[in-house]
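In what follows, a single structure is set out as structure tokens and then discussed.
For this view, one protein chain was removed and the others were kept in their places.
The letters A and B name the chains in turn, as written, and every chain counts its residues from 1.
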Amino acid sequence: MMLMILDHVNYIYSEKTAYEIQALKDINLKIEDGEFIGLIGHTGSGKSTLIQHLNGLLRATSGSIYFQGQDIYDEGYNRKELRGKVGLVFQYPEHQLFETTVFADVCFGPKNQGLSEKDAQMRAYTALHEVGLPEEYWYHSPFELSGGQKRRAAIAGVLAMKPEVLVLDEPTAGLDPKGRDEILDQVAALHQSTGMAVILVSHSMEDVAKYVGRLLVMSQGSILLDGTPREVFRHYQELEAIGLAAPQVTYLMHELAQKGLAVDPDATTLGEAKDSILQAFGKRQRRNRQENYD
Amino acid sequence: MIRDITIGQYYPADSVIHRLDPRVKLMAVACYLVSLFLFRNVAGLVAVTLGLAGIIRISKVPFRYMVKGLKAILVILVLSTLFQLFLTPGETLVQIWKLKVSYEGARNAGFMIIRLTYLILGSSLLTLTTTPNQLTDGMEKALRPLGKLHVPVHEVTMMMSIALRFIPILIEETDKIMKAQLARGADFESGNLVKKAKSMLPLLIPLFVSAFRRANDLAMAMEARCYRGGVGRTKMKPLSYHRRDGVAYLVIGAYFLGVLLLRKVS
Partner (left out) sequence: MNFIKARKLKFEYIRRDEEGNVEGLLTALDSVDLDVRQGEFVAILGHNGSGKSTLAKHLNMLLQAEEGTLWVDGKDAMDGGNVWDIRKSTGMVFQNPDNQIVASVVEEDVAFGPENLGIPTGEIWKRVENSLQSVGMVRYRSHSPNKLSGGQKQRVAIAGVMAMEPKCIVLDEPTAMLDPNGRREVLEAVQALNREKEVTLILITHYMEEVVQADKVYVMDSGKVVMQGTPREIFSQVDRLKKYRLDVPQATLLAYELRKAGMDLPEGILTWQELAEALCSQYQAR
């Protein structure tokens, strides 16, 4: 089923002043239930503005947004409830963690939804399990956690509201490589187990290519490319023109194909590249598709 | 909305006012504020208005940009006007139900609006045309005699300049925290006063934690750049008077005298 539809959405900051900036230009977008979407673009491309429209924090200057068939700008539409359905986790967990314990902090969202203390605790319990935060940290102060654990606590705080779509704004910023992989694996597992739609905002093509089924590339307030990672990275020259880069693998495979090797230039992940190169060299490997390359 | 506060912001432009020595500007603002409370008739009003309008004109700061800063104090403005309007005893001008507006009240209220507005405009002009560093340098130098009384002038002015640097950053951060909590269903608006105060905790705690962290980081960065108090420091832009500053002092003196003389006009 169609989860969200954005129809000719425009957004202008500081309209009618000298500082007027059109942050979103005619965005048309359909998001289906259960999709795993990567949203890429450099700073100022409009991706942060876009995700704040999804849960109604920002209101489009013109255009409409439909959530499960209902116009969220309709009079009488409960936009506060929408924030529970479109769970938005901002980049810095430090901006939302405030309670004395992690557990109490995760209860904050469900309590705002009007749930009883007991129900809120049930939600927190499930959410903390879902993000894989070890129980020993649940009653610590959120300020004592490491970067990766803070991130998990923050995601749990939004998950506890039982959203239908989870939007994560650069969940790996500032984490070390292992921490980054752990968080992304956890998000992928979460997507698998709950079937909830996930939108992952990121700077890193490598990260996104590995996980998502659909990639959106934004530039100067518009959606420039929309497709599977393979389709999008085929346009690697366009990506470069807007200051982004495709994964290293894409460059390698194109170079090899150009030099006459029979490899698949559209391979986007390490695993695909490896298989394709081995095949070109006639070393057919036992295909072990689920092999973990991190 | 929160970004509209222009008090304490610097507006870069190339004008005589921008180039004046900050000590002159401090003196000018002090004189201007005093003059605002000295004038008591229409002639005086004309003088303070012309004075302000002239300086805004010369400063090349767009008037619209300055007015935006007034929004922040609108509530104070309205409240104090209402107090003046209804609570000044005197000859009744109009009566609405039990509230009497006296002739004096109306006049006081009118003057109050003008005084407060000019006060804000005048003092924001100081920060709009003076970089925080210049401003604090000016204060440091103007207040230097207090150092003899063991007042830590350098430290205080350094703190002020750092505060001015971080105000916009913390305002932006407040905005982000607010959004993060709104996304979790927080409600900063409804409820009675106690409930409202309590609902600010999810905003204030992350803000304080972050401010302390920033303070810590900054202290370390300053130390790493060999900061060790005011002793032995030199300046990139040491304050020195130019001819224009002398002229400005004369203008200020003349203005002040003018306002004093106009008090005698009835």
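Here is the rule we use: contacts are C-beta pairs under 8 Å (C-beta built on N, C-alpha and C of every residue); 3 or more make two chains touch, one makes a residue touch a chain.
From a predicted model like this one, the values you see are computed outputs, not experimental measurements.
A.B. asks: Using the touch definition from the top, which of A:S14, A:N28, A:S116 or A:S146 touches the missing chain?
C.D. replies: Checking the options A:S14, A:N28, A:S116 or A:S146, the one contacting the hidden chain is A:S146.
A.B. asks: Could you tell me which of A:T43, A:S193 or A:Q237 touches the chain that is not displayed?
C.D. replies: Touches the omitted chain: A:T43.
A.B. asks: Can you tell me which of A:S14, A:S62 or A:Q248 touches the chain that was removed from the display?
C.D. replies: A:Q248
A.B. asks: By the contact criterion defined above, which parts of subunit A meet the unshown chain? Give residue numbers in ascending order.
C.D. replies: Missing-chain contacts on subunit A: residues 42-43, 146-148, 173-179, 203-204, 206, 243-245, 247-249, 251-252, 255-256, 259-261, 270, 273-274, 277-278, 280-281, 283, 285, 293.
A.B. asks: In the full complex, which residues of subunit B touch the absent chain?
C.D. replies: Touch with the absent chain occurs at residues 10, 12, 131-133, 161-162, 164-165, 168-169, 213-214, 217-218, 220-228, 232-238.
Quick note on the criterion: only the chains that are shown with their structure count from here on.
A.B. asks: Distance between subunit A and subunit B based on Cα centroids, please, to the nearest Å.
C.D. replies: Chain centres of subunit A and subunit B, defined by C-alpha means, are spaced 43 Å apart.
A.B. asks: What residues of subunit A sit close enough to touch subunit B in their complex?
C.D. replies: 52, 55, 57, 80, 83-84, 87-90, 92, 94-98, 108-109, 112-113, 143, 157-158, 161
A.B. asks: Sort out for me which residues of subunit B touch subunit A in the complex.
C.D. replies: Against subunit A, subunit B makes touches at 173, 176-177, 179-187, 201-202, 205-206, 209-210.
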